[in-house]
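Structure record follows, encoded as structure tokens.
Here the complex is missing one protein chain, while the rest keep their positions.
By written order: A, B, C, D and E. Residues from 1 in each chain.
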């Protein structure tokens, strides 16, 4: 996806220019993992034109493998973004109709080849939201992974303004999540995408209830993860995360983020940190702490991509101070 | 007025470029009202040159009517602006000597035609501060409105560095306010522009006293409005507003703004919100809440103009969270 | 030194451009003093090329005397900077190997001429960190000053990534500090550069102990100054300062800085404020308050240099509010 | 259409930013005419979102009427542009699939109302190239104009990379041109869009033959216009124009343009100049000279829109020198 | 003067930002001379505000002396500039009404002190065009110079859009030129400012006639200089110069400039080159060649100031090739 954002804190087209970055919920996780030294390949569809070429170059520059990217279709999906500040929330306006990814036939990807040697497949709930074809392709990917013994991570990422081709995401997402090992979800995701709702005094308790329900409903699930966010303003959030495994729920260090540069992409950085931990056999608590620290740091980095090193993330986990590094 | 501001948080001419925007206390209200769907015309004087043309185009683009703008004189007034941050306040340096507005003869405007069909005329105390001619023109406008049964809104906006042609603004402003329906003013304004002073334990009590005194002094006044600002730093303010009508004083929801992008123009956004409410027959409390929310949101938008929709303002009035909008 | 920084809050080379500024620990103090109206000359070495010319022009533009600058050597030292935000600290990457200053022979400077008529010589611990030649030059400067009765100010400024030509800075810095009148130092500086360590419940107590020890060790010292910083995040710090004279320790007003635009150069602004006070015969308490206010204001100004007037600093010392200045 | 262009002479995404402008073959003519003081309305379809709002504001700012614009559909069409230089031609990459204009039902426009009081309707061959629906809408517009006695101008503008929904544009364009009064076309347009081909020693002779053939084929045609371009490089062109009326062919002054800032939009400026002349009853020769001068000047203005005054165009027609204007 | 120019080849306010530079006909010559190593002081009036401070810093940075600058008045004059290209000429829009320089009393300058030790005083015909006060100040300066034996250089620089306070510049300029040693003028200048007109087949012959007439009329004149420009387009000019002394007329090498980056300030660079030669006792022919080469090079440098070294100018005088310098 091509992200076009207004400069600084401006409103869209306040000045007639855009900052550009190739990104997307899956690409953000891939780039984050590559920064952490994990070998990662992107599987997607891009148009056979200059914009598609530039997207490939961008991913490749970060060390993300691009050989399984299919080149077809008319256009690259676009999103227009303006950053939030204070009482004005960030806004994302999707322009994804007719994109290569929305139109790619489900059978176009050679999943056995793409997944060869892989430990994990990561998908999100945004791709199936784009079109029925994309939903079919996502389901096919999950099924192929399952047959090949590749674990599947899925970030639910409910987007109400997408999901326009069907009545409800629930039947589709239910089918997908049946093959998922690690589900990342929040309260809206559980309810809108899986039909699981509940009530509790605080968000973590709610997550505990819903994630337990999810584990009951989907026996394949080994992990359910969630970010914990206390939105004081668009510029200041409390931030943490929780991880349920079959052994119970873990909580992590909480960060008080007082100057949010960019809110978008922080959940993807969380996921990249978590997958880094799981791929590298870290203990669940450590993996969760890395995830939360990665997501925390991402709030300080403009645009979607998690441009940070493992050193920085590990440093934050054990940090006593945010002093200048010289 | 042409606003020339240093990029980001830079000091003036730290780098040799300026961001430009056409604005001004009256234009800001006009553009805010146009964003809220109110039909509005600007009456001012602009030079007959490329800069004047660009100002007309800018206003027209926002949907502000420009047919009553007079083209005459030598130059468009300029202000140089640097944003504040932390302990450094924002600064405005006026360069308005000899501007078209300062030099336009009071009789140049055809007020009966300009006010035809209007509900409200909005003026500010900045125009009469620029020159005696501009003060005369303002007074003429108020008198014409009164004769035509058009209500008059006046934002006092005391600027100590202007008001150089006379000893004190008090005689002039007193004459003007005699025709005003809605006066927006703060403690400095009451004292420096109307000669009304007082003392109280807190700002709202002081406003209550001064606004009561104003209502006594000026029987035409139906409303006295004020913003309430608790300046913790140039980046963090408490923010609310008060509105006195003949029925008493109303207070509004208070916002803790923790990341101020732009301080300038927030009072004008407040006024635009208030006038929107009054023009559309909202209850006084609702009008005040819209005013305060509009002013609150404006703190997040760079430069002077209130680039925000009614949806956003209404959303903030009833908001429970500042989450990303996708 | 040529500072190359990423735009806004970006990471280095996130977009392919750099903001440039000529600066450095000594230059920052010089430019700050020039802003405060103090006559000041810079003594350094710059290459005989366009970059060196531009550095001279920049200093001269601020009113810093440049006639004692030696033009020699291969290159101007560079530092790459990215601003911090929230939990991400600012970063400085030095590229100073082989710079004109690192390679200049200690005898190249004509100190008696350069110091003629001077009250103070200001040096920092960064120059001796760059190379042995630079350390020798620094020592020669201090000795010349002492012989000429010129007081010496030294900001310790320990930089662990420099100091690569020797085992430890302690022998060199001990020799230098023997000639110093005013030492600015923090806990790391005392320990790493002078071998003075201690423990205390809070930072100010620790400073009291270490500065007392320093005064015992170095009888020439008349003042030991230090900034007091409570790092809540890269964007929010508590900030103050302390000054020990032979009469005891003075503390200053504390500022809660809630939106840090630039962390780099704040210590240099503190020093400029302090030297301004001492040069102009202010009382110690007043000098310290000016120093702390100057450093506080500097947090709001992008890049290294202390672009602020004496009026602004004095205004902050006595400020009741951070309101817009028009 | 939203034009996203690389800064200066850069290749697309050489740096990660785009300059943005709302434009398009029809919008360019509308904005040009508005600059020349002609009352003009735009009829098109734009999405009901922030991007659509910004497009409306942009047109309105130039004085183009926007009340007949329909708000519907998913997205605004986009084009990516890089400027040419020397031996590298300018490039345009269309991203128009699924745009509001491509999907708008032909019956959505109320042509009798939109054309009320109009002298001319201007269309181009780009709209029917986008989709069958858009072609139907174009044909409907032409037929409505004909019935209402409104003259129709059509700029053929053959774009080989569009026109993907049908075998050939010829049947569609033939039907459209049956209702056209003024056709602007070049050799490619005649051949690919109307099936009229020919051969001649030079371009003007070829145009004479093809335009005569067109007049024979389409008895409604009163004018056939064409630009004459001698492409020495992407930076240097010879430039003129020809106009056939029923009275014969007129040629115009030829300009040697030696520094092309922007090649895109020059044909649209030519059309705006021509329509200005015809609307205002200028003699054919004078109208053609204005068209050629407008197109010539447009080569000096970045991006699509013809930002120039009538004075400037008329000045060029009679110019003796290109001296600085102060 | 503060120059505000549109970025690149854009039209004014095409994008909402300006590039800024402090300049002016006299400042440009001063900065050019400082680049060539000539000791030079600027005498002017600037407002006592941040903008005035920045102007002082800019001049001082280039090595121009600023101690004779008076700080008074309301504002710094502004000019808005857009660069030309091809058939579109560069444009300058003056906004100088009410500037410090226009309002400064003629007696405010202490000319004997300012001219102490000077060889030359350089003035232009733009200052007397701004206001009668400025004309009086200019005349006083010339008279003071004459009394002190300081030679006077005057660049006539006729600007038709200034000169608004009087019927004709001729009486004023005639009085001024009576004290001038070196007059730089073109055909318009001779006619509009001195009432000297003529006719000839080519421009150089015309200059020969008019300069001879000027020498007859003004016996104090030792030199009359002129630039020779053959305007093929705003991007391509032939360029040379002529110099009449009492010994006759000298012509210089002619340059064919094929890519003009900036047309403004080229005459001032010519004057700086000429004065450099005269101040340093170069032969008249050599001085003229330096002047023409300096003016030629200036066409390649954005904005007003002659940012070039003497080496570069001398290199061009004897150049055989424009190869890359590494």
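A few comments on the model shown:
Quick note on the criterion: a contact is a pair of C-beta atoms (placed from the backbone, for glycine too) under 8 Å apart; a residue touches a chain by one contact, two chains touch by 3 or more.
These figures come from a predicted structure and were not determined experimentally.
Interface note: of C:50, C:199 or C:318, the residue touching the hidden chain in the full complex is C:50. Although one chain is not drawn, its touching partners on subunit D can still be listed: residues 8-11, 14-15, 84-92, 94, 159-161, 231-236, 258-259, 263-264.
Contact between subunit B and the unshown chain involves residues 15-17. Where subunit A meets the chain that is not shown, the touching residues are 57-58, 60-63.
The rule is simple: only the chains that are shown with their structure count from here on.
Remark: subunit C and subunit E have CA centroids separated by 42 Å (rounded to whole angstrom).
Counting partners per residue, subunit E has 15-17, 91 as the residues that reach two or more other chains.
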